[in-house]
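Okay, here's the structure, questions in a sec.
Shown here: the complex without one of its protein chains, the others still in place.
Here the chain labels run A and B in written order, and each chain numbers its own residues starting at 1.
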Amino acid sequence: MAGAATSKSRIAAGEPLWLRLLLIALAISFLILIVILPIAAVFTEALRQGIGAYFASFDDPDVWSAIRLTLLVAAIAVPLNTLFGVVASWAIAKFEFVGKSLLVTLIDLPFSVSPVVAGFVYVLVFGVHGWFGAWFAEQGVQIIFAVPGLVLATMFVTFPFVARELIPLMEEQGNDEEEAALSLGASGFRTFLRVTLPNIKWGLLYGVLLCNARAMGEFGAVSVVSGHIRGETNTMPLYVEILYNEYNFVAAFAVASLLAMLALVTLVLKKLIEWRFGASTVG
Amino acid sequence: MSADAITVTAPKRSTGSLRKETILPGFGLTLGLTLLYLSLIVLMPLAALVIKASGMGLQGFIDAAFTSRALAAYRLSFGTALIAAAIVAVIGVIISWVLVRYQFPGKRLLDACVDLPFALPTAVAGIALAAIYAENGWLGAPLAALGLKIAFTPLGIIIALMFEGLPFVVRTVEPVLQDLDKEVEEASASLGAGRIQTFVKVILPAILPAVLTGFALAFARGLGEYGSVIFIAGNLPMVSEIAPLLIIIKLEQFDYAGATAIATVMLVAGFVMLFVINWLQRWNKRRGT
Partner (left out) sequence: MDIEITHVSKQFGTFAALNDVSLTVHPGELVALLGPSGSGKTTLLRIIAGMEQPTMGTVLFGGQDLTGHSLRQRRVGFVFQHYALFRHMTVFENVAFGLRVKPRIHRPREAEIRGRVMKLLSLVQLDHFAKRYPSQLSGGQRQRVALARALAIEPSVLLLDEPFGALDAKVRKELRRWLRGLHDEMQLTSLFVTHDQEEALELADRVVLMNNSVIEQVGSPQEVYDHPATSFAYEFLGHVNRFDCRVEDGKVAVCGGEIVVPSGTVNGDGQAVAYVRPHDIEIFNGAVMAGQPAVVRYLTAAGPVAKIELSLAGDGALIEAEIGRAQLHALDLRVGQPVYIRARKARVFSAAMH
């Protein structure tokens, strides 16, 4: 009797109508000012000189090499971090051990480190004067100012995304189903594939999505290790900066518009997963 | 009910000690891989920084880390991050409140927009904000007419950090507000409390841990933020040069010691924030049970 019927009108503990409207108006204005205006600006600036100028921006071969590099970096960093996320969540969510909360904290660490610092530490390790820089140089492998450095820096900043999504999800689901599968004679790996994975697939997808968005859009960390070599070590965000600093605003915003579209697609997919799967189990 | 036989119910922990005796396989393998990967990607590079910094000697470190230019950069980074986090804490509570409590057309769209800063690359946000707040921009022009300059001043940095920080507050406060028992508010009203008294005495204490957590997350993000800031900041030494930018500048000048010292200061600040956030989140969770 209480449920559906009474949840509709709660006069007793509600705000007066004018206050509700004021708060809604405030919330909408804040979101327009802070969030919506910038994304609108990306597209208007990109199209400021017409659609022709917009598409002409993509005639530049350096744009295409930046796009290819961004895809390549994400294609390496995201699967590795996904694998790590799954492995780490299994260890953390399914077992109790000493130091577990410290481990969880350490996994979160990259979120609290400035991306610039993240990039810089790789320079210290793999740069010319770094710990291993000289050794790698002797082997003819360049890490800093090259693709491996970009991948490493990206991996650092996107490190926690998948694990963060999966740990609470797997903890909530407990071990019962897995134990049942094992008692029925399934191997550990099969149990994971057939029992655990189907249970966490939406959460996993969600984590991968966020990880990918960050990997493709990362700026600070890759900026430090990139060296900004045109056509070679510029990812899309880095190339946006170069174009912008050259006052080539239309091209800068045109490339930025691709990244903005990536963000919008990510958002739509994210919301689809949430609505389909229930916000309680993801995020 | 004369005899109070019922004793205190201890808060139950979701993870019982039984977990230790699970028959699930793979603990050694997965934990080993996790530690290995964590060490290689995160811990070893950070250790390199700390070791490098400790090699500088205390005096050398202090000299490099606390030059007047670096001090100005810290002041700017901490100050703007603090102000931006405080503003979005208030705005974020209002937005969460509206999203949780009211029904209105376009609400889902609005809700989706909150996450945009999470998804939008920082450099894209940076050039967009610079375009909007430049003196000929959509908001920059009218504000300039009022004599208020945003772009290329610390105000611009605060705007950029607000953009990056807002979703942290909304997404931490929202679920707590959602779980808040409406009966508690009715109880408060039935006991004679006005709406404002109910908000201040009943609702705010309940969501305070979440608000502080969101604030801390936004602050931590703002401290280290780079991409969205440098386009709008102006980057004038001593005035609008943030600490992460100073690291890059030192690096470009091959001043490794300077970069290391400043990066170490920022790393320590990040560590402190991480533990503060952890502590807040545990407080938040305790409140939730």
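The rule is short, and it goes like this: a contact is a pair of C-beta atoms (placed from the backbone, for glycine too) under 8 Å apart; a residue touches a chain by one contact, two chains touch by 3 or more.
As the structure is a prediction and not an experimental result, all values here were calculated from the model.
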Chain not shown: contacting residue from B:Leu40, B:Leu71, B:Val90 or B:Leu191: B:Leu191
Contact partner of the left-out chain, one of B:Gly60, B:Gly79, B:Pro205 or B:Pro237: B:Pro205
Chain B, residues in touch with the chain not shown (by the definition above): 1-2, 4, 6-9, 11, 181, 183-184, 186-194, 197, 201-202, 205-206, 287, 289
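Throughout what follows, only the chains that are shown with their structure count from here on.
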Chain A-chain B separation of Cα centroids, rounded to whole Å: 16
Residues on chain A engaged by chain B in the complex (per definition of touch): 10, 12-13, 15, 20, 23-24, 26-28, 30-31, 33-39, 41-42, 45, 84, 87-88, 90-92, 94-97, 103, 105-118, 120-125, 129-131, 152, 155-156, 159, 171, 175, 178-179, 182-183, 188, 191-192, 210, 213, 216-220, 223-224, 236-238, 240-241, 244, 249, 252-253, 256, 259-260, 262-264, 266-268, 270-271, 283
Residues of chain B touching chain A in the complex: 14-15, 17, 19-20, 22-27, 30-31, 33-35, 37-38, 41-46, 48-49, 52, 91, 94-95, 97-99, 102, 104, 106, 108, 110, 112-125, 127-129, 131-132, 137-139, 159, 162-163, 166, 171, 182, 185-186, 188-190, 195, 198, 220-221, 223-227, 231, 243-245, 247-248, 251, 256, 259-260, 263, 266-267, 270-271, 273-275, 277-278
